[in-house]
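In this view, the complex is presented without one of its protein chains, the others remaining in place.
Each chain carries a letter (A and B) given by its place in the written order, and its residues are counted from 1.
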Amino acid sequence: MTAQEWMFGIVALIGSLGALRVVTSSNVMHAALYLVVTLASVGAAYILLAAEFLAWVQILIYVGAIVVLLLFALMLTKAPIGRDTLDNQQRGLAAVVAIGILLGLTILLQGPFGGKRIPEGVTRASDIGSSLFHSYVIPFEVVSVLLLAALVGAVVLSRKEEAPE
Amino acid sequence: MIDYAWIIALLPFVAFVLILFWGKRTPGKGADIGIAFTSLALILAVVCLIQYAATGDTSHASVDWLTVGPLHLEFGQNVDGLAVTMFFVVCLVSLCSQVYSLGYMKGDRRFTIYYAWLSLFTASMLNLVIADNLFQLLIGWELVGICSYLLIGHWWEEKENSDAAIKAFITTKTGDVPFLFGIFVLTVAAGTASIPGITAKVAAGDVSTSLLTISALLLFGGAIGKSAQFPLQVWLPDAMAGPTPVSALIHAATMVAAGVYLVARLYAVYAPSGHALAFVGTIGSITMLMAALMALVQDDIKRVLAYSTISQLAYMISSLGLGPRGYTPALFLLFAHAFFKALLFYGAGSVIHAVHTNDMSEMGGLRKHMPVTFVTFGIGTLALMGIPPFAGFFSKDAVIATAFDTGHYAIWVVALLTAFVTALYMTRAVFLTFLGEYRGSAHPHESPAVMTGPMILLAIPSALAGFMIALFADWVHLSGVAREGFSVVLASESVAVALLGFGAGWLLYHGGRGLERDPMLSMGTFTTLLRRKFYMDDLYDKGVVKPIQYSVAAAVNGFDRRVIDGAVNGVGSGTEFLGKVLRYVQTGNVQRYAVFLFVGVAVLAVVITRI
Partner (left out) sequence: MIRLMFPLVFAGILFSAGVYGVLARRNAVLVLMSIELMLNAVNINLVAFSRYLHDALANGQVFALFVITVAAAEVGIGLAIVIILYRNRETIDVDKVNLLKW
C-alpha cells in the first residue's frame, strides 16, 4: 500500500461513513450535514485521482450550491424528525437490495479489474478545457440551454398562483 | 366479339361493385348503374348473337387459376350457340326486371342494395352460362343460390319472407350435395373438369357407362334442387314472398332454368346412359302433373305462376329425358318460356301493385282498369297454353310431339294431361283476375310506363319467337342429330287439348260463375290434398326438419354457445380476472416501484454478464 492508497483509504472511509449516516440518520438536518461530509470527501478523492479541476468544481457546485438548496428545501417544508417518521416499512427489503448491489458490483468488478493500477499523471485544467471546447462544445452548449430551462422551470413551478384582481 | 364474350359476364359484376360502394350517391340510387351496365351487356350479347348467327364462330379459352397437385382450376369461356342464346335471354330479362323495378320498388327501404344483388345475380348467371369447366359452373351455381336467398328475403322484417328465403336456400342446398359429388365423380372419371374436354372424352368412349350414369344421376340432384323438381319443388312457391321482379327474373326465367341448362350442357354425359335419361324423364313427368294440379287450387296469383313454372320446367326436363332428339325442343322451350313467364310475372306484379293484394278472390274486372296489363297478360297466357301462333305452341308442343315420336308414350300422355290442366288453371286465373266485376276495395289503375314498358317489350317475343324455331335449331343443336320437321298432326292434338282446357275453364268461370263456390276449391278431399301440397311440406317438416332441429342442430348450438363462445368469453373474463388480481401491484408508493426496478436491473446485470 502506497501512501496514496493510505490516503485514499482514509478519505473513502470518511466518505462511506458519511454516506451511511445520510441514509440512516433520524434528523434531517444531520443528514444534510453528513451529505456535506460525503461530498467533500468525494472532492478529496478526485484530488487523489489527479483530477483537480473536477475536484474544485465538485466543492463549488455540490457543497456550495446544491447542499444549500437542499437545506432551504428542508427548512421550507418543516421536515419532521424521528426514526419512524423518516424511514418507511420497506427498510429491510431496501437494505437487502443495497447490500446485494454492493456485493454484486464488487464481485463483478473484481474479476477484470482485480490487480490493476491507476498510472501516474495529472489531468490539468487546460486539458479539460481544450477537450470541452474542441470536442464537446455542442454538449456544452446544450447543457447550458438545459440549465436555462431548469432555471425557468423551477421559477415557473414554484410561483404562487396570483390572486384574481 | 365472341372471343371477348367474358366481358358480358364481367360487366354486371362491375356494376355490382360500383353499386355497393357508390350506389347511394348516384341520382338514380344505384338503379342507373345497374341498368346502364346491363344494357351494355345486352348490346354485347346481341352482337355476339349476330356474329354467331352469321359466322358460326365459337370460342373456347381458359386461364389457369389455381393448381393444387393434380387439380387444375381454370377460368374460361365456352361460347357456342347455346351460350350465346342464353346470354341474350339473361341480359334481356335482367334488364327488363331492373327497369320494371324502377316502378315496382320505388321508395323501397333497401332500393340500392336490391339493385346490387340483381347485378350480382346477373353476373353469376352469366358466369354459369359461360363456364368452361365444372368448377366455374359451380361457382356461378352457388352464387345464384345466394342471390336468390338474399332477394327472396328482401323484406326480411316479416318472418314468413325470411323463412321462405331460408327454405329456398336449404332445399336447393340439399340438391347441391349430390351435385358436388357428381362433379367430383365426373372430374375423376374423365380426368378433366373442362366441359368440352369431358364431352370429347365421352365421345371417344374413354369413360365407362356406369360411371357416366352415376355422375349423371348425382349431377341431376343439383338440377332437381335448382329447378324445383320433385321432390325438391317445395321452395319455389314459397319463394314468391320476394319482390315480383325478382320472381320474374330468378324464379321464372333464369336461375331455375340453370338446372335445365346444366343437363343440356353436360348432355354428353346423359345421352349414353339409358338409366339416367329414364330417371330424368320420370322425375320430369311426375313433377309436371303434380305442379299443374297444385296450381288449380291457389288463391295467390303469384303461386299459380310459381307452380306453372315448376310444371314448365318439368316439360323441359322431360324433353331432355327423351334422348338426343329432345335436346333442341327442351332448349327452345327454355328460351320461349323465359319470355312469356317473365311477362306473366310482370303482369301479376302490375296487378298486385295496383290492388295491394296477391289474393285473386279480391280481384276481378281489372280488364277495364288496366288494359295494357290485361292484353300483355293475355298474350303470355296464350303462349303458355300453347295456342298458335304464339311462342308456346312452337316450343311446348314440339316437346309433346317429340315425346310421341321417340316412343315415350307415357311421358306423352302425362304431357297432354298437363297441357289440359295448364290451360284450365290459367283460364281460371285470368277470369278471376281480369274478368267480371272488381271485388276489392282499392282503386286500381294502370301501372306506370316503367312497368308496362317491359311487359310490352316481352310480349313481342312471347308472340313471335315461335317463328324462330328453325333459326334456333340451327344455333342450338346436338351434332349428329337429324332435325325433324314439324308434325302438324301431333301439334294439333296438343292444341286441341289446350282448347279443351280453356273451354272447361270458361264453362266454370265465365260470367262471374264460381265466385261464391269456386269449383276447384270444392272438390273435397282432392282439394285438400292439393292445397296441402300433397302433404310434402308436412312430411319434410316432421320427417326432416324437426328431427334435425331437435337433435343435431340443438347439439351443435349448445356446443357453439358453451364451448366456443365460452372459450372466447373466457379469454375476456380471464383477462379481466388477471387484471383484478394484478392491480394490487399498483400500491401508489413510488419507492416500492423503485425496489422492483433495482432488483430487476441487478438480476439483468447478473444474467447478461454471466451469459
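The definition used in the following text is that a contact is a pair of C-beta atoms (placed from the backbone, for glycine too) under 8 Å apart; a residue touches a chain by one contact, two chains touch by 3 or more.
Everything numeric here is computed off the predicted structure, so don't read it as measured data.
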{"item": "Contact list for the unshown chain, restricted to visible chains", "value": "A, B"}
{"item": "Residue numbers in chain B that touch the chain omitted from display", "value": "583-584, 586-591, 594-595, 598"}
{"item": "Hidden partner chain, residues of chain A it touches", "value": "2, 4-5, 8-9, 12, 15-16, 19-20, 22-23, 28, 31-32, 35, 38-39, 42, 45-46, 48-51, 53-54, 57-58, 61-62, 65-66, 69-70, 72-74, 76-77, 79-80, 85-88, 90-91, 93-95, 97-99, 101-102, 105-106, 109-110, 113-121, 123, 127-128, 131-132, 135-136, 139, 143, 146-147, 149-151, 153-154, 157-158"}
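One rule holds in what follows: only the chains that are shown with their structure count from here on.
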{"item": "Length of the line joining the C-alpha centres of chain A and chain B, rounded to whole Å", "value": "89"}
{"item": "Footprint of chain B on chain A - complex, ascending", "value": "88, 90, 93-94, 97, 100-101, 104, 108"}
{"item": "Interfacial residue positions of chain B with respect to chain A in the complex", "value": "589, 591-592, 595, 598-599, 602, 605-606, 609"}
